[in-house]
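Input: one structure, supplied below.
The complex appears here without one of its protein chains, the remainder shown in place.
Letters A, B, C, D and E mark the chains as written, and numbering starts fresh at 1 in each.
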Amino acid sequence: MKLQPISSKKVPRFAGICTFLRLPHVEDPTGLDIAILGVPFDGGQTTTVSGARFAPRAVREASSRIKMYNPSLGVNPYEKYNVADCGDVAINPLDLEASRQAITDGVGRAVDAGAVPLCIGGDHSVSLPILRGLARRHKPVGLVLFDAHSDTSDEYFGIRYGAGTPFRRATEEGLIDPKRTLQIGLRGSTYSADEHEYALAQGMELITMDDIMENGLKWVVERYGKLQGGPIYVSIDIDALDPAYALASAPNPGGLSARELIYLLRRLRGHQIVGADIVEVNAPYDSPTKMTACLAAQLLFDLVCLIDKG
Amino acid sequence: MKLQPISSKKVPRFAGICTFLRLPHVEDPTGLDIAILGVPFDGGQTTTVSGARFAPRAVREASSRIKMYNPSLGVNPYEKYNVADCGDVAINPLDLEASRQAITDGVGRAVDAGAVPLCIGGDHSVSLPILRGLARRHKPVGLVLFDAHSDTSDEYFGIRYGAGTPFRRATEEGLIDPKRTLQIGLRGSTYSADEHEYALAQGMELITMDDIMENGLKWVVERYGKLQGGPIYVSIDIDALDPAYALASAPNPGGLSARELIYLLRRLRGHQIVGADIVEVNAPYDSPTKMTACLAAQLLFDLVCLIDKG
Amino acid sequence: MKLQPISSKKVPRFAGICTFLRLPHVEDPTGLDIAILGVPFDGGQTTTVSGARFAPRAVREASSRIKMYNPSLGVNPYEKYNVADCGDVAINPLDLEASRQAITDGVGRAVDAGAVPLCIGGDHSVSLPILRGLARRHKPVGLVLFDAHSDTSDEYFGIRYGAGTPFRRATEEGLIDPKRTLQIGLRGSTYSADEHEYALAQGMELITMDDIMENGLKWVVERYGKLQGGPIYVSIDIDALDPAYALASAPNPGGLSARELIYLLRRLRGHQIVGADIVEVNAPYDSPTKMTACLAAQLLFDLVCLIDKG
Amino acid sequence: MKLQPISSKKVPRFAGICTFLRLPHVEDPTGLDIAILGVPFDGGQTTTVSGARFAPRAVREASSRIKMYNPSLGVNPYEKYNVADCGDVAINPLDLEASRQAITDGVGRAVDAGAVPLCIGGDHSVSLPILRGLARRHKPVGLVLFDAHSDTSDEYFGIRYGAGTPFRRATEEGLIDPKRTLQIGLRGSTYSADEHEYALAQGMELITMDDIMENGLKWVVERYGKLQGGPIYVSIDIDALDPAYALASAPNPGGLSARELIYLLRRLRGHQIVGADIVEVNAPYDSPTKMTACLAAQLLFDLVCLIDKG
Amino acid sequence: MKLQPISSKKVPRFAGICTFLRLPHVEDPTGLDIAILGVPFDGGQTTTVSGARFAPRAVREASSRIKMYNPSLGVNPYEKYNVADCGDVAINPLDLEASRQAITDGVGRAVDAGAVPLCIGGDHSVSLPILRGLARRHKPVGLVLFDAHSDTSDEYFGIRYGAGTPFRRATEEGLIDPKRTLQIGLRGSTYSADEHEYALAQGMELITMDDIMENGLKWVVERYGKLQGGPIYVSIDIDALDPAYALASAPNPGGLSARELIYLLRRLRGHQIVGADIVEVNAPYDSPTKMTACLAAQLLFDLVCLIDKG
Partner (left out) sequence: MKLQPISSKKVPRFAGICTFLRLPHVEDPTGLDIAILGVPFDGGQTTTVSGARFAPRAVREASSRIKMYNPSLGVNPYEKYNVADCGDVAINPLDLEASRQAITDGVGRAVDAGAVPLCIGGDHSVSLPILRGLARRHKPVGLVLFDAHSDTSDEYFGIRYGAGTPFRRATEEGLIDPKRTLQIGLRGSTYSADEHEYALAQGMELITMDDIMENGLKWVVERYGKLQGGPIYVSIDIDALDPAYALASAPNPGGLSARELIYLLRRLRGHQIVGADIVEVNAPYDSPTKMTACLAAQLLFDLVCLIDKG
């Protein structure tokens, strides 16, 4: 018998101590197939909102809404896999470098135990140390990034580590394969016409909202062919969504709807997902009903259901 | 001369005592064609939000935005029908069973007077006692349900009456005709693969958001043929909408847009609507501008305009 | 070595899974000195706010702010006692009577194990079933009630159980000793001049805000003599506070300040507190920083520190 | 039998159509002893908040919390007087001068009928036209003003009518008697050292928060002697309160607590109050529980209870 | 070298004094190509929200998110044009007529200097005085209006100037050419079937949301042919958007998505835009992340990028 979540037909959704998806809290990842990890670090944020450090707690609470069966994917993941809440990575809010190391270590432990790490950030700078941890077993990985921005800048304020640079560093460090990288949802103003030059030069494919307006969702799914040839990592910056659907995102109008993002995520079925993150949920700004955290919880559950360890 | 609402070109929208659609408050439904009733009962809620009991008051206030003419339907309903605010049903927040009876009685009085009852809930458990009251004149009725969930569960926590069970009870009691029942907007996680088995076995048609993503709105309207053959009841759970469009809903991402729901509702023209409810507006969580209550007010006005007593 | 909370100098306050006061989650109360219980039940609320069912979860989160030592009382309670989070009582939101029984059972289990139950409600109707559970060991108990209202009404809407009646029922059932009962903070409008007649006739002492304005806090503490002669129960309705200090309370202006309530609570030292509740924290309405839940967490910690098992 | 409010032991506080204090809505003031009027006008506001036009509606809703008996004053006002909600004055939001005239007319009608007008503003500029309406029967009146500001400026931006000038105009027009005028709660920065010169020169007494910190509340009550010798008008600018107690006020830190304002208001008993207003409740900014509107409702009820028509 | 905004790679977006798009504050428009003006006037609002006067300040702050390059339009506007923040027009909140004159004067100064005025309102009544100022150089202009309403009413409450009448007055005064006028996004209830009669009779084309649901965005762009033949003015009432995308709008469900409005706006490229406004951002009601102000900032930047002075 696998680990099971608490049923909301037995214990009301509003009752009890909150864990991700109402799953057991398990400190040691040994024996787990999927390890859900909180990464409460937002030392990389530089924009007009903050507070992604509070997201793991918020998503734990919001995820008490989620039940066991995913009718769209036809899966009850808990029949097949041991899934658990492995708590939060031991980040140090006063030491940015030590925090990055702690994230790599925490993810590495799950990966060493054979579990697929699904991480709730935190700001987007956490993707780099997560990928470093993942690299103990999978390197390089393909990448599908849902985001308003390419996050391949070289630096901000002279600093090479932040929420705008993770995928440049990950490329340089050989953690991701830019030839098997798709970036989806790009839009908004940039620093210059050639801001995306690096990403394109490495072979990444950038799909803007303008592209999606013109060509539609099915065309995007056709681009998924680029991901083939090995394991992939999924990174979801909640600002891929229009702020209407994710009130707690850094507001960048004109993004995906929740329906579209869920559609695109589920169409990754068949790819070998070996890790994922959901980042930039600025929990202090969420709606009264915590709609952004609820959406992140749904995306987390979809990710759990998409894992197929063969 | 029929009963008329106050014009917002004469009295500012922000002034005066609030009634539904700025209509007269009429205690006795005699002589009314359409009776708008508040049903401030939320004793059936079991999820991570609450407060649908406050919706009638919120919708009264929000509906001062609505004017007299509906250009999309080409109707000024007040030229043809007597419509009024009949106040709130006398529910008892400390006695769930007595509240259900009071709802049935209140709706029954309107129905006995020949008025079409349009109800502002309250949580979704109110649909059952409303349908019982409606049954004094119309039984069984066809049903079109806009909802994220089928609401045909047998029980929660061992209890047969709640926000997740009304349409199972209504089927068992012969209040609705499952063969003339459409459920639109279903999505999200469920308890098991066969959760919808009962509904399907009774002959209901379930239209999921996946279906709508695939087939479009016009395909949904084609399904309306199933409703033909008699009077219908319309039940709108505000969570049919994506939370983006209904911030005060219980957040279930990936739903209909406001535009889509309004489109689908208006395409019911030509069907004999004999009653309706709008439920699960959790008013304490509404946006600063009360966008959910404003949307409910618009839906209420569209329902008023769709009534055709022949 | 007693059970210890997590230190916020080691794990940031915003990280980790939330339990009351960051204490271990312990399902079985055996061996505990103090058992903290969530009571997520608000089926007794009848006023213009709701949502006390969400308070246990909110207080768990807010209490991660609290450290180990209480300098005002000169106590680190974890040096002397085993204190734990015993989770939430298994209430049934669709069955008011069954919920009351579940509360009595849950509290009874803690009491049977020799633990002092400290309960986070829930609305004020939960005090009655808590006192019933406590009665397995302590009956009758003295009562100190901090509240804007006496809560000794006989019924609301013809119903004898609700947030306005617990201490009338508790008196009738012999659970509390009205002669050793103090009610502090009363104010606001009432139904009639003789609303407090029952309480006074039973021998309770009612201290209004008018009294406190006139006589000061030290005079109130002098009244504590009335509590002597046996164990006491402490019930804190968060509306004892002015809404300024408890934004999530049912707003009743003119109440105690946080400072005053904390002062009065701490002056109970020396009395044998055998149980307590903090109720009516309507978490959905709390301030952005959750000030009401934070205050409830502080009051909970003060209660923990006041327990002296001799 | 006098007009009676709806009891919240019979109809829940959250149910029904909202009127002031749940009283009957009466269009014609004939036969009334006390007429409660909404004055939804805020065309005089020039500060960093706005929206006092929405206050009458908000106070109607909040006042469903108030019961019939006032224990602090020992009065059930509905035993002795006919009190009713006379709806909102017919202001014109696009015509400032016409709005002022409408207010004078609306108040005048109540005054002509022999009713004491109690007005819920609106911004403070409404006091002038109210006093003009009151002057049909009472002129000049004594004035007790609770306010952070003297509101005796000569002009703003070259305009003589606004929220900062009403009591200068009222003095010039002979509507109030400056020798029988007390201003209580003044504080904060001013334009110059001699800003209050006009008020003092006319004989008004200005009681600052500094005075109150130094001398206490009882000293303030002693100043009430100045009001003797005729009827008085009470004007309460909600910014007399510290913003902690009135979140929807224009924030001016260091003001009265709710308890202090209520205390001071009730000590007006024995004075002949012939009219009153409560202004500057900026309803869009109120707390989630609407604490400012609830406080205004309490102050309104206290005013009703203070009326003694001899 | 043209005037340049501050880069958010050098100065964090959250730091520094806020101007529109982080551009220099320039009092004198001489030498400017594009003058951005705040118009903090909302004396024309009559609906259930208010506070558009606070929008210029809010959009200044939100616009610190915008960078220099617009990839969708392929433009860095600061390479070609001098653009600056010219501060706020000196409106007088206590004098509606004087405010209108001040707006005309302020815009006129920019126009006289040869700058294209881009205005952040304010309510929609400001479009009339802006067009009057613009008329010093361009008269009549074509008009493209994004709005839920036609705003061609003759009066409200007997008054000819307000947020519902600007384009009727502008037509009467010959400021706009109704034959070259498109109105896009109309929906919701109206006062009567013939409310739009005037607009249609003058030759305006009205594109409703029903039209857009039926025909799609590209069909709308085809209608832009009507605008040809001279300079055009762009007026964006933020309620053209569904409230989901603009929480601070006056909520009118069923509108455009942010993506659609941005798409339609950018398709105006090639038309000679000589002025524009963005109005009805009711800043006090904006989301925690200020999503509406952020959207307005994006629209402002797109407008800047669309200006082509040949």
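The definition used in the following text is that contacts are C-beta pairs under 8 Å (C-beta built on N, C-alpha and C of every residue); 3 or more make two chains touch, one makes a residue touch a chain.
Not measured: the values here are computed from a predicted model.
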Subject >> Touched by the hidden chain, restricted to displayed chains >> reply: A, C, D, E
Original post:
In the full complex, which of E:P5, E:P77 or E:P284 touches the chain missing from this view?
Top reply: E:P284
Original post:
For chain C, which residues lie in contact with the unshown chain of the complex?
Top reply: 7-10, 12-14, 61-62, 64-72, 74, 76, 242, 244-245, 247, 257-259, 262-263, 287-291, 294-295, 298, 301
**OP:** Pick out the residues on chain D that sit against the missing chain.
**Re:** 46-49, 153, 156-157, 187-193, 195-196, 208-210, 213, 242-245, 247-255, 257, 282, 284-287
Subject >> Hidden partner interface residues of chain A, rising order >> reply: 42-46, 48-51, 53-54, 92-96, 156-159, 161-162, 284-285
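What we mean here is this: only the chains that are shown with their structure count from here on.
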Subject >> Chains in simultaneous contact with chain C and chain E >> reply: A, B, D
**OP:** Taking CA centroids for every chain, report which one is farthest away from chain D.
**Re:** A
**OP:** Name the chain whose C-alpha centroid is most distant from the C-alpha centroid of chain C.
**Re:** E
Original post:
Using the average of all C-alpha atoms in each chain as its centre, how far is it in Å between chain D and chain E?
Top reply: 39
**OP:** Could you list the positions in chain E whose residues touch two or more of the other chains?
**Re:** 46, 48-49, 156-157, 242, 244, 247, 257, 284-285, 287
Original post:
Hey, how would you classify the chain contact layout here, line, ring, star, complete or other?
Top reply: other
Subject >> Chain-chain contacts as defined at top >> reply: A-B, A-C, A-E, B-C, B-D, B-E, C-D, D-E
